[in-house]
Structure formats: structure tokens, C-alpha cells
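Step one of this worksheet: look at the structure below.
Shown here: the complex without one of its protein chains, the others still in place.
The first chain written gets the first letter, and so on, giving A, B and C; residue counts start at 1 in each chain.
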Amino acid sequence: MADRGGATMQNPVFIPGPTNLPEFLRKAVDMPTLDHRSSAFADLLHPAIAGVRQVIKTREAEVFLFPSTGTGGWETAISNVLSAGDAVLAARHGMFSQRWIDMCQRHGLAVEVVEAAWGAGLPADRYEEILTADKEHRIKAVLATHNETATGVVSDIAAVRRALDAAGHPALLLVDGVSSVGSMDFCFDDWGVDIAVTGSQKGFMLPPGLAIVVFSARAMQACATAKLARCFFDIRDMGRSNAAGLYPYTPPVGLIAGLRLAADSLLAEGLDVVFARHKRIADGVRAAAGAWGMPLCARSPDLYSQTVTTICTPPGFNATGIVTRAADVYQTAFGTGLGELAGKVFRFGHLGQLSDMAALSGLAVLEMCMADLGLPVRLGSGVAAAQEVYRTTAVQPMKQAA
Amino acid sequence: MADRGGATMQNPVFIPGPTNLPEFLRKAVDMPTLDHRSSAFADLLHPAIAGVRQVIKTREAEVFLFPSTGTGGWETAISNVLSAGDAVLAARHGMFSQRWIDMCQRHGLAVEVVEAAWGAGLPADRYEEILTADKEHRIKAVLATHNETATGVVSDIAAVRRALDAAGHPALLLVDGVSSVGSMDFCFDDWGVDIAVTGSQKGFMLPPGLAIVVFSARAMQACATAKLARCFFDIRDMGRSNAAGLYPYTPPVGLIAGLRLAADSLLAEGLDVVFARHKRIADGVRAAAGAWGMPLCARSPDLYSQTVTTICTPPGFNATGIVTRAADVYQTAFGTGLGELAGKVFRFGHLGQLSDMAALSGLAVLEMCMADLGLPVRLGSGVAAAQEVYRTTAVQPMKQAA
Amino acid sequence: MADRGGATMQNPVFIPGPTNLPEFLRKAVDMPTLDHRSSAFADLLHPAIAGVRQVIKTREAEVFLFPSTGTGGWETAISNVLSAGDAVLAARHGMFSQRWIDMCQRHGLAVEVVEAAWGAGLPADRYEEILTADKEHRIKAVLATHNETATGVVSDIAAVRRALDAAGHPALLLVDGVSSVGSMDFCFDDWGVDIAVTGSQKGFMLPPGLAIVVFSARAMQACATAKLARCFFDIRDMGRSNAAGLYPYTPPVGLIAGLRLAADSLLAEGLDVVFARHKRIADGVRAAAGAWGMPLCARSPDLYSQTVTTICTPPGFNATGIVTRAADVYQTAFGTGLGELAGKVFRFGHLGQLSDMAALSGLAVLEMCMADLGLPVRLGSGVAAAQEVYRTTAVQPMKQAA
Partner (left out) sequence: MADRGGATMQNPVFIPGPTNLPEFLRKAVDMPTLDHRSSAFADLLHPAIAGVRQVIKTREAEVFLFPSTGTGGWETAISNVLSAGDAVLAARHGMFSQRWIDMCQRHGLAVEVVEAAWGAGLPADRYEEILTADKEHRIKAVLATHNETATGVVSDIAAVRRALDAAGHPALLLVDGVSSVGSMDFCFDDWGVDIAVTGSQKGFMLPPGLAIVVFSARAMQACATAKLARCFFDIRDMGRSNAAGLYPYTPPVGLIAGLRLAADSLLAEGLDVVFARHKRIADGVRAAAGAWGMPLCARSPDLYSQTVTTICTPPGFNATGIVTRAADVYQTAFGTGLGELAGKVFRFGHLGQLSDMAALSGLAVLEMCMADLGLPVRLGSGVAAAQEVYRTTAVQPMKQAA
């Protein structure tokens, strides 16, 4: 099991999700069986949905909670609004945008792929060109990965909306917000998003098991004519059941109870405070990378993700060795490079619950691994850079001696 | 929340799943985040799969664990081995067999439906006639609901296999074992089952969130030619990842840790002992129904389910009132009648962890509800009938005074 | 361990404490280590103390929480206000009053023991005679056991206060409220109690580990001259530390966090509602005893405890056999007879969290044991009597059909 006695302790994880679980959310999820056909279940479900709505900043969009994962959320998104042969516009600039493209292709959709560098943002200008050229509105949906978890790049979704508007194009805007929602600002209504997808195990700091999918009114309408096969992921069954406080099958009651509390907690803290907290922790990690002389995968500061930092190791060095060593020797989990970044980068996830202390401890472990593997990194150097960030931006105690 | 202070206590539930959660499984599921790309995850996954294999009595079939529910398991079963337009043979004799038929139809399958009484078992003889008549082997799959959770009826899967064999028919045998596996005998290999479906929240006594699907070698082969769209539920992605100790997306690690322990626990107790334990508890519930003068929905003793008992109330009486009153007044959950049985029956779930004491307490609550609603049931009469069953079959203490 | 897999389930206990633990209190107690010298600890301690004050109905008395048990609470009470050789007046009418007397004697106190029947209440009239006769005020303290857990007898503490007042006697009134506080009305101020003792594991529904001791202003003054040795249980150290939000040694932080929540919960429910709830459950148990033809140990209805019922079995029958059999065969815990009641009675604890369903299940198990052991008790008879009590007094659902 994960717990091997006093010999080791449960270290925080630094993977870009699932995040470290706050005690109060673990306790909320861990509940005795509650009859999911009773009114007590509706008393959990409806506030959970309302909470997601507020976190994702929509007034009226429909929220669906599937016993599944973000991948199931992607499938929910496309299968409910598209039909085989439909054209879809998507950019490939990381492993997760690539996987969604792959899923579309396997569902028989005609994906127009815009290639972009892994480390670049979503090319909204290229989108605009293509959409403008698509006079017949063959393209039915535009995919956008808000935060590429592979590269640590956040893209400008508002710019994609502007591209659609500039082109006067009616395609639906489908956004992967898996590793952004709840940790970085996501303005469903203001950005004109039609479908947003996230999961329980990222910004909501819960165990995995829930795909959270949000549909705009336009997306809801598209369901009527979409012909892709769906049954488990059919939002019409889900919507009808939910309205009655029910589920079309057995809901993961504990996760829904947790989601309600997670949303409440984020809103009570204040979303702006939550987002600033993420940026502050991320700033420290980026300062450490700078001190080590290692560039980020993200090409410019406007692209820096606040939930995951992808750090490039020197040419010729196998970055995966750091992650393996951290796991094997120091019982600490980081993310490896994925796809074309494999071996070239490692990833430091810093979403959800994390303290200054925890972030510093992750950096300290990385330094030991780097030294162990012969990288010319001075022990304590990255830690010191992050310490400087954290201590100069720390929240000062309210009561201070005169 | 479910817990309203000292005023009420968490009563056991008597719904036919999710079951009451044993302490040790709740604790196993409630774990800190473990990196699902680490070797520690494989150390949970592979034993969990091996455990399911033993519980379902197969030597070599492939086991897949999807973050989903039994409904997702149904979809996994059909979408991986069938193509649009394929003929499927199925019996409708309860709400859950009906729902699986409905799913097939929504996926474009041509379902040949055999109607049977709700309360009857699966008509293997009719299956044999139809399969024998299908000389062209148009039928690609035969569906069978092992335990109809709506009616409390267990069907003879070995008889379905015999029907297929007698007809010399190559159709795949797909079995819904959602409310039977782990609680009643299920002989995957001996019955020649091709795909079996269950969930975490029934015989394995875990929270909901896992579809457990088992594929025979023949079913695995059928994947190659099956054309129904699938991506999230594609067993090929899952199989490849699992072999490497990984997942194609984020796995519900806690549930997998729990599944491993649940299977270990069932096997340590001994499957025969587990099944006998379920029958013994069910015998008490059936005795109580007899004492109340209420017939079972299941038409004959060979059809009696050991996991759920569906009890018919007198004509003209609204059975749902009992369930509502039990919930509202006595904080106790039972199952209502579903579909054409709505209002005519109520259901007492007795699968998973249950003690004599707990079963008796459920019966006592039902009697109070019946009395409250004016049914001519003598208080204590059903309890006494069950007490007689339990005390005469109780395991005697090992050490007794001379 | 307590959990032996699916084979058995955690049945509720029916011992007169520790009680069944509500989920929310278990979760409150189970917390990560919190620095007990930090301000966060004071934020738990002070509300916990304030909550106890409200539950025990005192405006200003001092509350002390020792890492100990009720027995430690007794020692705290006597050792802080008495000196060797001091006379103490006490009644012996059950095992717990006897044990307190024994403790006094071991501390060198001169106990004037009033013998009363085990099943009788505290003889306030005898107290008055003795106190009146004690013109020299040799008696420094009067002991009173509010609820004799051995006999299921509640005594009239206000009457003891009246006896003291009638005699114009200045002795301190020390009350054992271990199995009453939080479950039955306890009016510290109105009854003129000087020291009250209880524990965490009874009406507060927490695990054992805390002695809760309350001192009036007069009792506080007595500390200054009391000469019995005390150090761990010295309320002066404790009081000084607590005032600063600290402890003289390591406090059981989880239990204190739980106590705060337990008190909040009782107060939110309303103490009168809590007490009525206990009486209602107890009424059902007493009705069952009546149906079995078994007298209570408590001699008259005014003496009936609402937290434990002591039931007499027929002469010649060994009552302990019932308790043993319930444990061995039905995994259910009841209390045996203690001291001179051993073998003659068994005890049904019904304090803290308990539902109708749970109480009925305890009665049903007792009936099976009785039948197993050859007692002429009709199965279901006691259950039926309790069902009648519970269903006629059940809280009706708020929303009802017209």
C-alpha cells in the first residue's frame, strides 16, 4: 500500500493532478452510503451544480457531473453536439490537445489540425483565418485547450472567441479546462464558451472520478441534431434525471458531496484570492527554474500556467531520470515529459492545495535529484530563489508587536 | 448532509446497492493522492484485477476497471464487440434488462426482444428456439441479466449457455452480473460467459464509481471487427495501459485499492461462505414476507435472488408509500418498485455487508410503516419469523460451557 | 480487529457507554497533529469549555478537561477539595456509587455510607437527617450519583441540595453525572452542585479519554486548603494553563475538537429535544421489558434512567448468559449485571446516538438470545411493544400529501 509505516511519510505530490487532497474534502467524500434516490441526495447535487456554475462563471449554463474522468468529459462534449463527418478545428500544441484530436478522429470527425509548437499558445490568429475561409460553415466546433498540462501553457480563450466573432462563424467553442478551472480564471459566459470540461481531481482538489461538463444554451440546442452515438454520456438523460434530483444510474455520492464543499470553499476564499494564491506559488517554482538556469517550456510569460510548470533540462540530459529518482529515492512524485517532450522536460504540478513549505520541499528534492544525476545545479539555489519570492509576498500576520 | 448530529444515527441502508460500506473498505478507499504513474499504482491495480478474476471464477479472462458505473459497463460490453445493425437477442423481464435493451437500440443494434413476465426468469428455452432458427447467425450477441434487481429474480446463465450450445450458435454471451457478482455464485468460465459486467458498489461493497467488465478470449477477438464508436470505453486502450501498470486517463486509485481489498476479503472468507451468508440473510427476509402474507415478485423458489427481495403489497395499496414513510419518518432506505412494478412492490436489498441484527431492524421498520399506513400486519410478526430463521441457523460460538 | 470483512458488520453497541459514535464526531476527533501551543488550540479549547458550561447549565462554573476518564474525574473532584481524614457522606446503591466510596476510602477520607437498595434512588431524607445531626460540620462533602449506571436509576439531585439547605450544612455537593450529562437534564447552578463529573464517551458521544469536571466558585475556594496529594489532576495548574489557551501537559486535541462540536450539536438540537429523544427511546426498551414480563431494577417510574435500562431475569436464570450469547453469536454488545446484581440482570444502554431502528434491533437480538437459552419469551413480543411506542411517537414528516 501507499503507507509503509513510520519509515516513510506521505509526501505531498507535485503531479499536475490529481492534487493533494485537503483533509476536509477527504472527509466529505468518505461518507456512509446515502440512498441516491432520496431527497438527501438532491440536497447535495443541486448545490454542487450551483457551485460549479459560480466557479466557472456562468449564470445559466447547464452543469453535468458524470462518474468518469476528463477524458469522458471530452467524449461527452463532442458526442452530444456533433455527428460523424462533422468538421472540427483544433490546434495541436501538447499531449492533451493531441489526445482530444485523436478522440475526435476515432469518432469519425474531420479534424482540421493546426500545428503549433509545444510550448506555444493556441494560435487564435490561425483559427481566425481558417474560420473566415470556412464560408460554408463546414466547421461545427472549435476545440481549445485552456491549459496544456503537458507544456505548462495557458492559452487565451477570449481570443478564440474573438476569432470566431471576427469570422462571423457559428461553430461551437469547446474548451478543455481540466487543469485550469478552479485554479485559474475561467469566464464561461464572458468568453462565450459553449462547452467546458473539467474533472474533480484538479482545481476542485477531490479524488478522481467525476467529469464535470458545462453546456451553454447553444450547445444544449445542438444536442437535438447531433448523431454521434452516446448513451452513458448522454446529457439529455442526465439532465432530465438531475432536474428531479436523481441520476440515470448510480451517482458517486461522496464525490458530489465533496464537490459541493470544494466549490463552497473556493467561493468563500474568493476566486481572485484563489487564483492569486496559485500564481504566487507558481512564481516561486519559476524563480527556482531560473536560478537553476533551466528555461521553461512555455515560451513567454503571458503563456505561463499557474497550475503546472514544465521545465527543460539541458540538451543531452534525460529529464525523466529526475522524476524516476525523485520517486525511487525520495518518495516524491513529479510529472515526466509527455509525447515529443519525453526526456526533455519534467513537470512540477502546483495546483490545488499547496503551501510555501510544500513547494519548497518539492524544489529541494529536485535539487537533490539533479545533484545525484550530475547536473551542475548548486544545492539550495532554487530553494533560495523561491524562498525570496515567498517571503517577500507572504501574507503578514494581522497582529504584530508595535 | 447525511449526518444531522446526535438526533439521528446513520442507519444501515436496505437498497439493492450501493450496499452498506464496511469500515475497512471505507478506509482503504479514503487514501491520500498516490501518483497513478508510479509503480505503487501497478501494485494496487494488478492484484485488484487478479482478485476480480477469482471472484468471478475465470482463469484467464481480461478484467477492465472503468471509472464509471454498471451502465458504463453495459456500454463497454456492447460497443467493443458489436457494430451498428448487428442483431442481439435479449429478454425483457424487469427494469434493468429493459434498460440494457434500450441502450442497444440507441446504439443502432437490432434487438430481438423476448418478453417475459416481470417476476419470471430468463426464458432459456425461448432463447434456444430463436437461436436454433437463426441459421445465418445474424444474432451476434445474447444478453442475459443474471440477477434482475427490479424483480429479485436470479436467472440460470448455465441454461443460456446450454441453449447456445444446443443451437450450435456462435453468438457472444453478455451477462449483467451487476447485482450478483460477489454475492451469488458466478462461474464465468464454466458458464461460457463472454462478457460479464458488474460495479464496485454491489457485491464488492465499495462506493460507486467503477464499472468492472470481464472479457473472454472470444470477446477480445470480436473487438477487432466491432465498429460501434467507443473511445473512453475502448478496452484496447485500457488493456494496453493496464499491461504497463498504467491507465489511459486518471484512474480512481482509491476505489482500485478498495477493490483489491474487497476481493481479498471475499476470497479469505471463502466464496461459498459468502454466498451462504447472503442466502441465510435473504431467507429471513423471505420468511418475514411470508408472515405478513405478502407474496414475492419472484415466481418460484428457484428464482429467488439472494441479494434483493421484491415484495408485493395487496392490490390497491400503494407500495411506494412504505418506502417514502420509511425514509421520512424512520430515516431508513428501501427500494421502490420500478417500471411496471411501480406502486405494486417494494424492495429489500440485502447484499454485501449485513448482519442478522441489521436485517431484523429493517424488517421492524417496515412493520411500523405498514401499521402506520393501515396494512393489516401484526407488529413483530415478520421480525419473529426472521428471528426464527436466524437463531436456528446462527453460527454457534466455538467455546461453550460443558 | 473489530472489522472482520464482509462476514460481519459493525453493529451498534448497547452498552451504557461508550456510546455509538456519530460520523461527524469521529471525523472531528480524527485530525492531523495541531500544535497545542498555538493559538489554533485555544480556538478549540475555549469554545469546548463554553459548550460544556451550557450543556451542564451553569453560567460561571469552571470547566476542566483532563486526559483521563470518569474515574479520573472522581479523583479530581475529591483530591482538589478535601484533606485526609475529612468526613464524606455517600450512599451506596449500585456499583458506581460503591466505587466512588472505595476511592474516597483509599484516599484516607472518612466515608459515612448510607446503604440503600440497588434499584432505589439516593435517600435524600437520610442525608438530611445525617447532615442535620452533624452540628460540627465534620462532613465536608456529600457525594451523589445522579445516574447509577449499574441499576438504571436516576436520583433527585435537587432533593439532595434541599437536604443540605434544610440542614443548613455547608458541605460541598459532589455529583457523578458520568452517564447523565448531555442525555438527561443536569442543572448545575439551579441544583447548587459544587462539582460535577462526566466523561467524553457518554452523552457527548465521543471516544473515551476525557474527564470533564466542573467546579463551582465554592469548590474553587476549597482548593486552597485541600491537602490531598494531586498533581496530574490539580485544577490549579490546569486552570492557569487553560486561561492562557494552554495545557500543563499534552492535551488530547482531537477529543477537545470533538467536544466542542458535540456540545454545539446538542445545543443546536436543543437540550430539551435531546432529553425527550432519550426518554422516547428508553420508553420503547421499557415497553419491551414489560412485554417479556421482566421487571426493571429501578423500583419506580420516577427512578427510571433515560440512558440505561437494567432488566431483571427470572430467579434462577443466569442473566449474564444473554450478554455472552449476544456477543458470541450475534456480535452485539449489552451490559452485564455488576456487583451484587451480577447474573441477575442485564443492561441495555441507550444513551447518545441511537435510532428507533437500532433500538429495535437490539431488542430483537435479545429475544433471540432468550429463546436460545430457553427463556419463555415469545419472539417479536418485545419488539412489537417497542414498535408501538416508536410509531405512535414518531416525528411525522413535514410535507404530507393533503
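Rule of thumb we're sticking to: contacts are C-beta pairs under 8 Å (C-beta built on N, C-alpha and C of every residue); 3 or more make two chains touch, one makes a residue touch a chain.
For clarity, every value in this text was computed on a predicted model and none was experimentally measured.
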Among displayed chains, the one left out touches A, B, C
Looking at C:Gly209, C:Gly284, C:Gly362 or C:Gly380, which makes contact with the chain not pictured?
C:Gly209
Under the stated touch rule, tell me which residues of chain A contact the chain that is not displayed.
1-3, 5-12, 20, 22-24, 205, 262, 265-266, 268-269, 273-274, 277, 325, 328-332, 352-358, 360-362, 364-365, 367-368, 371-372, 378-381, 383-384, 387-388, 390-391, 394-397
In the complete complex, the non-displayed chain touches which residues of chain B?
23, 27, 31-32
Absent-chain interface residues of chain C come out as 1-2, 10, 13, 15, 17-21, 26, 29-40, 44, 67-72, 75, 79, 103, 106-108, 199, 201, 207-209, 228-229, 231-234, 248-255, 257, 327, 333, 335-336
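The rule we apply is simple: only the chains that are shown with their structure count from here on.
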At the chain B/chain C interface, shared numbers over all numbers used: above half (same) or below half (different)?
same
Distance between chain centroids, defined by C-alpha means - chain A, chain B (Å):
35
Residues of chain A that touch two or more other chains sit at 31-32
